[in-house]
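First the structure, which I've put down as structure tokens, then a few questions once you've had a look.
In this view, the complex is presented without one of its protein chains, the others remaining in place.
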Amino acid sequence: MHYLVLGAGPAGVTAAETLRKHDKTAKITLLGGEPEPPYSRMAIPYYLIEKVGEDGTYLRQQENHYQDHGIDYVHGTAAALQGKAKRIKLTDGSEIQFDKLLICTGASPITPPVPGLDRDGVYNCWTLEDARHIARLAQKGEPVVLMGAGFIGSIILESLALKGVNLTVVEMGDRMVPRMLDETAGVMLQQWCENKGVRVMTKTMISEVTDGPEGLTVHTKDGDKLDAKLLVVAAGVQPNIGFLASSGVEIEHGILVDHYMRTSVPDVYAAGDVCQATDFSTQKAEMLAIQPVAVEHGRIAAQNMAGKVTPHEGSLNMNVLESMGLITASFGLWMGVEGGDSAKMVDLENNRYLRLEFDGNKLVGGQAVGLTEHVGILRGLIQTELDLGPWKDKLLKSPERLPEAYIAVSHGII
Amino acid sequence: MQLALVIDPGKCTSCKQCEMACAYEKEQTFNPAKSRIRIFDFHEEARFVPYTCTQCDEAWCQQACPVNAITTDHASGVKIVHDNLCVGCKVCTIACPFGTINYNADTGKVIKCDLCGGDPACAKACPTDAITYSDVEQSGFEKMKAWAAKTDAAAQS
Partner (left out) sequence: MAWTKKILRINLTSGEITTEPLNMEWAQKYLGQRGLATKYFTEETDPTVDPLSPENKLIFATGPLTGTCASTGGRYSVITKGPLTGAIACSNSGGYFGPELKFSGYDMVILEGKSPKPVYLSIFNDKVQLKDASHIWGKSVWDADAAIKAEVQDPLAHIAAIGVSGEKGVLYSCIVNNLHRAAGRSGVGAVMGSKNLKAIVARGSNGVTVKDPQGFFAATDAGKKVLAENAVTGEGLPAFGTQVLMNVINESGAMPTRNCRDTVFEGAHDISAEAMAEPRRSDGKANLSTNQACFGCTIACGRVSTIDPTHFTLEGEGKDRYKHASGGLEYEAAWALGSATGVNDLDALTYAQFLCNEHGLDPISLGATIAAAMDLYEEGVINDEITGGLKLNFGNAEALVKACELTGIAEGFGAELGMGSKRLCEKYGRPELSMTVKGQEFPAYDPRGIQGMGLTYATSNRGACHLRSYTVSSEILGIPEKTDPLVTDGKAALVKAFQDATAAVDSAGICVFTTFAWTLDDIAPQIDTACEGGWSVDKLMEVGERIWNMERQYNMAAGIKGDKDTLPDRLLKEAAKAGPAQGLVAGLDKMLPEYYQLRGWSTDGTPTGETLSRLGL
């Protein structure tokens, strides 16, 4: 048996390890597209601010980890899948034969159609290679523009701010992180960043990048001109599915998989950012490009590949973000459901916010700003679908009593 | 036999000695706000519940960690955060359905119960044996874990 795992991100690494756990003898190949040992993009912002060295971003810390687990970690990029022949062609012309394949090739940053984004001094913040360029240019006091204040943009924002650059953020939406934070939280975050000296421009977009006195001049559609040494582009990501063009693998936004993480092609599975799998909250196939989901996908896909039948009941969408010291998190259907009750605790003075969304007597979504104690309980209550009983009314009045509610309900104290 | 913190809320008087012992052990100060264990008071129901990490087998925190900064000690089952590796990304804090791994802004790292290396200060400090460090199988602790397992997207192997 030869398992081929395409992609050495969290999904791929977890899958390779899980395969080994369930199949002691099979050949396992883990194919990575970047030169470094498998690393975590989540850790790049912390590498940028030198909180960790490059090795601190690695997914596994033990030396010879892959060797010790009998995983062949090889370098290469897939060019095409020949499903019937059970073969992957690589960009260097070579081929790999497999018995079962897991596609977890992840996603890549989108480069919007803006003139001038090909200039020197314009970078994504996606790979370690990108991070090295950014680290070089983002020196204290230098003018830097960040395109996009989405989830990734806002994480990078913290690193850039900590490096002491003179930072301007340009976001198309009406607030920061519009896909993760509601208006209250988004505005809270924006004010927080502005109070810390970051210029935040919303409802506008970058229309062109030209040469400028500092290296670049960034033009917005409203006519603002921002001189910059560095422009970091964080305009979203798209799944890496180009190599699947004529493979027969069914694709919508990403690779469509069933409850067992199988694609439409036999013996081909998919996991992580590249795939469109069941969302716990909607029970529909969604793109949930986040680390814990990638790990969950990778593990479940591998179990199924190894013959341990494990249905995927759906992953919970959730995110956590720190922006210059302000921590925000969102879970599940944070925007609420029709006919469901909603509760908000707003403490502008102390930059705290908690929003809870209910469907009947169950919690289905939530959002937290400035809270660090017991935040995971939001996940616990949503995913265990516990009936809150009399605690729901208490939460409607005082959402901040969430930990009490969780413990009461789980301990039968009602 | 695997030892674990076995919590019997029926014996708890809410004296907070566990919180102080924990805070002192971890932060060298009597400061319940920094404790890894917390007693929840349910005044109207006359119940007090000490609450901390169950060192669950699923180890959502560990699985979610992008840099392998949380490991399991295989002898004791305890999940340990390695401060030298933790980048402070907080993914574990949202992944843990119990909310028992939390971010400490003072250090930029996450903190959780680590059973004090096999000699938990809270259990030693508890005057009523509401918290003991004993055989996992003996108590309702397993029930709590089983219930929590519902959080997973799929059964664990």
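Some observations on this one:
First chain written, first letter: the chains are A and B, and each begins at residue 1.
Assume contacts are C-beta pairs under 8 Å (C-beta built on N, C-alpha and C of every residue); 3 or more make two chains touch, one makes a residue touch a chain.
Keep in mind it's a predicted model, so treat the numbers as computed, not measured.
Residue B:S14 is the one among B:S14, B:T52, B:T100 or B:T132 that touches the chain missing from this view.
Mapped onto chain A, the footprint of the missing chain covers residues 345, 347, 352, 397-398, 400-401, 403-404.
Seen across the whole complex, the unshown chain contacts chain B at 13-17, 20-21, 23-24, 27-34, 43-48, 125, 127-128.
In the analysis below, only the chains that are shown with their structure count from here on.
For this pair, chain A with chain B, the centres built from the Cα atoms lie 27 Å apart. Within the complex formed with chain A, the chain B residues making contact are 9, 40, 42, 45, 47, 49, 51, 60, 63-64, 66-68, 85, 87-91, 93-105, 108, 144, 147-148, 150-151, 153-155, 157. Per the touch definition, chain A reaches chain B in the complex via residues 10, 14, 18, 21-22, 40-43, 46, 51-52, 56-61, 280, 291-292, 295-296, 299-300, 303, 308, 310-316, 318-320, 322, 325, 327, 329, 331, 372-380, 383-385, 403-404, 406-408, 410-411, 413-414.
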